[in-house]
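Apart from one protein chain that is not included, each protein chain of the complex appears where it belongs.
Let's look at subunit A:
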Amino acid sequence: MSAPVLDIRGLAFAYPDGHQALFGVDLHVHRGERVALLGPNGAGKTTLVLHLNGILTAGAGSVSVSGLPVESGNHLEIRRRVGIVFQDPDDQLFMPTVRDDVAFGPANLGLRGAELDARVESALAAVGMSEFADRAPHHLSFGQRRRVAIATVLAMEPEILVLDEPSSNLDPTTRRELAELIQSLDVTLLMVTHDLAFALQLCERAVILSDGIVAADGPTRAILEDADLLGRHRLELPWGFSG
């Protein structure tokens, strides 16, 4: 098998205040896989995500993306390969217009002119937001902002797309539309979520991160059907659903 897109080995990390968030995480994601990263609050999910593009530096262990280790010399290339969409689109969208915001990433990679325009157009088209290119982000609805946030990362043509809680704060219709959008994207996906139904719909594989380690890794349906396993890690299906 080819080198995994994402190769995490024995990753451990403690914050400067001494709080240890990760205790040796092992995770491999191969090209084309869609993986849900499940876990209760405080399990270390966000900490893990911030290691994937070198925002946080591993205390022990290693992270590589398509064979390239995450270390200080190659952060720009790593950040091209790993596209992280953060939870609050207001944090992700900081430029005056949607077009400028989608152009920000590829422009940092050195693209200019027609090539840059083409990237912006195709990323906006992929999320169905082409007609909003010249709007200000604060004039869009929440769901639209989340779509644009995904476009800002797609424009960098990442090898793996990382979504942090993509379904939070969305009404049911917007949530379904976002699921359809994510399904339509041809990318390797790591999706951090509490929304177990969303994970089941979009990801064939699920990983439970609990207390800073990988507690389970398997087909999403099998994991969601194991009520004991979910219960041990403060996860549960919504009332009325059964495995």
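Here, a residue touches a chain if its C-beta (ideal position, glycine included) is under 8 Å from a C-beta of that chain, and two chains touch if they have at least 3 such contacts; residues count from 1.
The rule is simple: contacts and distances are computed from a predicted model.
Trainee: What does the UniProt entry say the missing chain is called, choosing from "Pyruvate dehydrogenase E1 component subunit alpha", "Cobalt ABC transporter permease", "Elongation factor P" or "Fe-S cluster assembly protein SufD"?
Mentor: When "Pyruvate dehydrogenase E1 component subunit alpha", "Cobalt ABC transporter permease", "Elongation factor P" or "Fe-S cluster assembly protein SufD" are compared with UniProt, the left-out chain turns out to be "Cobalt ABC transporter permease".
Trainee: Pick from A:47, A:66, A:152 or A:210: which residue touches the chain that isn't shown?
Mentor: Answer from the full complex: A:152 touches the omitted chain.
Trainee: Kindly state which of the options A:3, A:50, A:185 or A:237 is in contact with the chain not pictured.
Mentor: Once the missing chain is taken into account, the touching residue is A:50.
Trainee: Of the residues listed, A:14, A:68 or A:109, which one is in contact with the missing chain?
Mentor: A:109
Trainee: List the residues of subunit A that touch the chain left out of this view.
Mentor: That gives, for subunit A, the contact residues 50, 53, 55, 76, 79-80, 82-84, 86, 88, 90-92, 94-97, 100, 103-105, 107-109, 112, 116, 136-138, 152-153, 156.
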